[in-house]
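This is the structure I have questions about; it appears just below.
Every protein chain except one is present and positioned as in the full complex.
Up next, chain A:
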């Protein structure tokens, strides 16, 4: 090997380094460093000009000190001076210093860039490479500005040396990553793609990283790389282990390049060209075959390189998700690795199988390995491997194996590493819910979860079990019995007390018949836990007690006594004190009727995405669970309690059994930010008012209701309905933010209303918007009902209707706004009027803005005003129909679409939809009675557009052919578009 300078190049540096190494303490080291820094500073400041060698040595020492972890605040200028040295080693040290210690001192950056520019144009490949390495290492915006246009030129120039090309490619990649806006695509891009064909393997290896990154952002411009990559890959895969000389690594031909090629292909869908695809499939098969061959070397490097390619190939197979044969082979291969003696392979196999589990082709194949995976969960010594096993069990879980998997995960949880417990708890909770056929199993599982890992059971988990118990009356008795038993344990987790308190408060009556769990026994059991609990739990228990008074009048005296004692009624915590005072008062004043109404059983919860799932997604980052979720949702149609009618008034849910909304009683998970301090005081005064006004003479239920459940019935605050002519007029109080762009699902929501005029347009956690509309000729009137689903008022609620772009000239939309800041349904719905001037295809936008808990909510929807709403049905005979059909024979007047049925093809359903469309459904017109024919006239201000429609269902193929002929071609097209979504 070359005469390695082993430090004798710069003896002073070597001496300094050994001094530092000999330091016995940190203090001694710092002392030595300070001495050296003082020395260097004086040298740099000294009158005598330093020669290049000294400068290099001192700069190198500074670098060493910096890398030890000390701050360096000088020497940059000297390093920059080294850049322009004509001695290679001096230049090299200068560049190294700059690369490690960049300083965004503008003066220096200019000097550095100058030096780089000189080296880039020096035509000396070694200097050029040094400069390129520096740019790649620093990668700052300033450098991108200076060199982003120069480097592509160097990269594709015919006379550039290979080594420079390699550096240029990766340098450009780094600049593209930091400042994509500065790297302009140009004619160089096609030449870059062709670097995949370069003779020099090193050039291909470097260039492909650049191409992969660029392809991800601009797939269309780079799609020619697919066939080039496939042929390159095929040449490597089929080459003998010695063909590629130094690019063969432990008998594996070009492993890095192969992996990069397979990675590049993952940016694209499977090749469309049959020949290319065939060649690629062949490559993938060869890679899978090679995995079965005996190893050519016992070295771990050989198997690692070979398996690196194999795993990358499997990633590609999973990415394509279209070759069942390959997917199953991949799964079998991974199955072998699951029992491999190399921990690394077991880890990767578990990880890779996780993604295979979500493919419909390989899901079953993955499931066959369940015992091995469970075994891994139990026996792997490395927690990160066990974590992978747990992930895989979660991914492979379905209805058939849920009980087994949940049981295994629960038993693992008892000994699981602390770092993964919370995630495990979430996963168990999700699986138990998703695959619960038998709800008593679900309840048992969650209670077990709380028992085993109570500390890791987040609010979402126990909220969820309560939501489900409340929504399923078949499990309520069982739940009450089970929590009652669980609470018998001398030490039970506070989360268990919360669930127990809530469930017994609601459903304790279901087990009260048994003397062993009589009301008083239940109460005493709960109250025995009271003093060990935190404030939120105590608050919840107090609510449970008042519910007990309602459920079991015989407990009234006992409970009142408890409420009356000083530790409750004079509790220093305002929340507890208030509850105690209110509940005591309520129980002594209100009649049993009033009590029964106020403390009624909780209505069912509205169905929404499981908050637990949302939490897991958040924890794991986007995409982490979404794949399996999607698949699971596909596989499992019916979700838990996804059926049945929801409660009549969603707002009621927010006001739980307690009069004072406190975070602890909030099961919806949407009000976690609700101000705890503010709410109780106002409620408190309200309550007192009601009682003092009405007096003890048993107030009427209605009045009492109003006051007590203020959340439900409080009248809307502002209902000042003002008629505003013209659109786009926004309220002065409205927040100044621009209207949000329409929601991504706006079109989908709009499509729901093509064939109907009334219904719920939109719903989220806060707000529900209902629509009623009527149309006559070219006029339409739409009423919008805003329902506030929360317990608090929305501030600055404004709505604006606008017609974007050219729609302005096509449709007059005017809104009559009425403020609806209150809760519940607004009594005065907002009305909008539409007058259609000419045919149109866009929909008017409805923007809604309001403040909720301080945050501005800004959402934009499309109002379902579609052209078909202005249809007038036209009855006609078969003869007339065909005559007109023929008259509308110009090609542009017809629009046709053949599409797959998305909804039921039932005759009655179809008829209802076609009538809802607004046209006349004509019988006995089409010779084929299976087909539907409709006719109508669209009324606009200026003209009338005649429309004929023919819908031909094919029940066997589950397809439709839809044909529209209209006297105006834009109408044909728009109607065709709209209707294709309806059937």
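Simple rule for what comes next: contacts are C-beta pairs under 8 Å (C-beta built on N, C-alpha and C of every residue); 3 or more make two chains touch, one makes a residue touch a chain; residues count from 1.
The rule is simple: contacts and distances are computed from a predicted model.
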| item | value |
| --- | --- |
| Among "Aspartate aminotransferase", "holo-[acyl-carrier-protein] synthase", "Transmembrane channel-like protein" or "AP complex subunit sigma", the UniProt name of the subunit that does not appear here | "AP complex subunit sigma" |
| Touching the absent chain when the full complex is considered, from A:82, A:96, A:229 or A:801 | A:96 |
| Among A:28, A:67 or A:275, residue touching the chain not depicted | A:67 |
| Absent-chain contact - pick from A:113, A:189 or A:209 | A:209 |
| Selected from A:37, A:265 or A:348 as touching the chain missing from the view | A:348 |
| Chain not shown, touching residues in chain A | 1-9, 11-12, 14-15, 17-18, 21, 39, 51, 53-54, 60, 63-64, 67, 69, 87-89, 92-93, 96, 100, 126, 129, 132-133, 136-137, 139-140, 163, 166-167, 170-171, 173-174, 177-178, 201-202, 205-206, 209, 245-247, 249, 254-257, 259-260, 263, 266, 301, 304-305, 307-308, 311-312, 315, 343-344, 346-348, 381-382, 384-385, 387, 621 |
